[in-house]
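I have a structure here, written as structure tokens, and I will follow up with some questions on it.
As you look at this complex, bear in mind that one protein chain is not there, while each of the others sits in place.
As written, the chains take the letters A and B, and residue 1 is the first residue of each chain.
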Amino acid sequence: MGFKVLSGNGAQAEAARLARVQVIAAYPITPQTTIVEALADMVASGELKAQYVKVESEHSALQVCLSAAALGARTYSATSSQGLLLMHELLHWASGQRTPMVLGVVNRAVAPPWNIGADHADTMSQRDTGWIQFYPESNQEVLDTVLTAYRLVEDPEIRLPAMVTEDAFYLSHTFEPVDVPDPKVVDTFLPPKDARAILRPGVVSRLGSFTGPDHYVDFRHQVAEAMDRVLPKLQEVESEYARRSGRDLGGPLVGYRTEDADAVLLTLGTISTTARGVVDELRSSGQKVGMAKLRVFRPFPVEAVRALARDVSRLGVLDRSFTFGSSGPAASEVRSALYGVPSPPSVTSFLAGIGGRDVGPKDLHRVFQALLSSRSTGPRWMDLETDGGVVVHG
Amino acid sequence: MAKLTIPREELMYSGHAACPGCGPALAMRFLLKGLGPRTVVSVPASCWSVIATPYPTTALGVGMLDNAIEATGASISGLRAAADALGLEDLNVVGFAGDGGTADIGLQSLSGMLERRTDALYVMYDNEAYMNTGVQRSSATPQGAWTTTTPVAGEARGKLEPKKDIMAIVLAHHPVYAATLNPSFPEDFVRKVERARGMRGPRFFHVYAACPPGWRYDSDQTIELGKLATYTGIFPLYEVENGQLRITRRMGQLKPVEDYLAAQGRFRHFSPEEVRQVKEQAEARWADLLAREKATSTPAPVREVPPAGAPAPRPSATT
Partner (left out) sequence: MLEIRFHGRGGQGAVVASELLAQAVFFDGKVAQSFPFFGVERRGAPVTAFTRIDDHPIELRSFIEHPDVVVVLDPGLLRDTPVTGGLKPGGLLLVNSPQAPGAFSLPQGGTLATVDATRIAVGRKVGTATMPVVNTAMLGALARVTGAFTEASLERAIVAFVPSHPEENRAAARDGAESVRMEPVAPSSRPSPPSEEAAPLPFPEGPVASLPSNILHTSSWRTLRPVIDRDRCTRCNFCWEFCPDDAFDFDAEGFPVVKLLYCKGCGICATECPPDAIQMVTEA
């Protein structure tokens, strides 16, 4: 197929097209809207043969996908911020009913005050809903992750929903070249969804049901066990994708120059790209630092984090949202993962990029200097520590 | 044995968990008789999510999908979309929701489903309160009725506000077919189901669903009460097809509403003045229906826009 210049939202739509989704539920919200617009065009032109359901809310968007998936269709929808929050109740239904589906989420700040900038508070608030969560850093990674996510969630051993996020504007509206795989390659990698749906005409079955304390726990435990199978399964799926597409997504935690590093910074989403550049700069000036991108937040890659931390004395975790009364959500996960590890590193919680605040190399230099020099483990709101730098209000 | 006037086949299993004398149970039984086995039913939180019995059993001989209380309209839009995408065009897609799940919390989703012209049947079984949680008022509770959240004590006289007119709201969306149904009239009930089954586009049923514990009457009176509801003009039976209204149970003279009200504990506190108001409303409702039937007796222009590919009407289910 070759390269196309795509926005992150364009990459989501391209991936949905390549996945041959059968039912799309569409509702607009900034900065997601261009995804469902692109899909509308694809369906209208006949390029994509799918039922395009124009719903009256995000809540209904997710219900359309839930019910369509229950009957065996491959579904797609996308949302952001308030829209994801409105879906919250149904996110639990998706995992509880073991409904494989993929949802695109453009990470955007949560009101009030209204703000459409990049921020992870929307998806981090969905941590406990039983969804797999991916945080890509580039439009290429968005496209590749959506395709691998479909293959992963439809695996009979998994059957859980997944959200593939992208930072508002830094990906959603950023155009860059994306290697779009040949449809034939995708069709081989991602065959049509297993038609053995739970609900079929003429079959007596009730999906959802109700139970007392006798059986409920069994179903909860099943979700937990399926979640435990995700990371090993993801490794298989990504290896096959790498064989077919030539691109290795790198698993749930992708380290960079972490060997012999004294300090390593964990990042999510687009800040990872800038952090990689800053690591190179610091390395060239002799500072032993590295970074690691947390691609998968749920399930949390505990073993990978422990392996990374083995030879590191200082870990920083940079979150783009905050758990009020605690720390950055990824930071507390990392601390929890390292509990009981012999001589663990210190773990410092940094907050940066809240509500679309720009995070440039200068900001990340400050983060690394704080990580290397300070004994404080935070939380440190780096957006507010300007060091005489310029804060852009806009 | 006399000839059966409704289909013999049962697609609702015994052993279900409805209260004795349950109107919604009869409504489901008749509905499935009319629809046949190629059916999937989406059911929100409501009496029926419990009536259908706990895991691992189900009371429906067809597919059943549970959905969140406010999402039935969207759920059947999703089922229809998947059915069409998967080549299951003959599948009857049905939502079966209570009055709270339809006229209150589910109204947005219902409106969305009707407006986007989902090819599906939405059934509101109206037991006129939140019965699954133990008789709290809904917007469909009749004016003056006792519920646990509209008590009758001191100055309080039950529900203050009139019953929400769900049929008017639905008809404002111009469905291809909308009808009122009452399990006390099984032949009329099943005929309307069979009629709706053969159509394409959004269809809506408002089903009278008597509730012995919630309305406070003896369980053996469910059918008698339903007959009275229709004969008094409280719940007249009619259907609207492409804007044309037709009364399906004609009364020369309405029966006294007192007979209906006195049979139920929830109205026991009514004063003669309150009874008179109900009577006037029933008479006005009936007069309005007669007038609308006359006014729409010439066919209205067909509003339904057939979807691309204009599929043929659904083949009748084999029962």
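Going forward, a residue touches a chain if its C-beta (ideal position, glycine included) is under 8 Å from a C-beta of that chain, and two chains touch if they have at least 3 such contacts.
Computed from a prediction, not measured in an experiment: that's the story for all the values here.
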Per the touch definition above, residue among B:Leu35, B:Ala59, B:Ala97 or B:Leu289 touching the missing chain: B:Ala59
Touch with the omitted chain, as defined above, among A:Thr30, A:Ser205, A:Ser346 or A:Thr377: A:Ser205
Chain not shown: contacting residue from A:Arg74, A:Arg159, A:Arg320 or A:Arg357: A:Arg159
Chain B residues touching the omitted chain (full complex): 1-2, 4-6, 10, 12-23, 25-26, 29, 50, 52-59, 61, 132, 134, 183, 186, 212-213, 218-224
For chain A, residues in touch with the removed chain: 96-98, 156, 159, 198, 203-209, 211-212, 215, 218-219, 222, 226
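Convention: only the chains that are shown with their structure count from here on.
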Centre distance in Å when chain A and chain B are each reduced to the mean of their C-alpha atoms: 43
Chain A residues within the chain B interface of the complex: 22-23, 25, 50-51, 53-57, 59-61, 63-73, 75, 89-90, 93, 97, 195, 199-212, 215
Complex interface listing, chain B residues touching chain A: 37-40, 42, 49-50, 52, 54-56, 58, 60-68, 70-71, 73-79, 81-86, 88, 90-91, 108-109, 111-112, 115-116
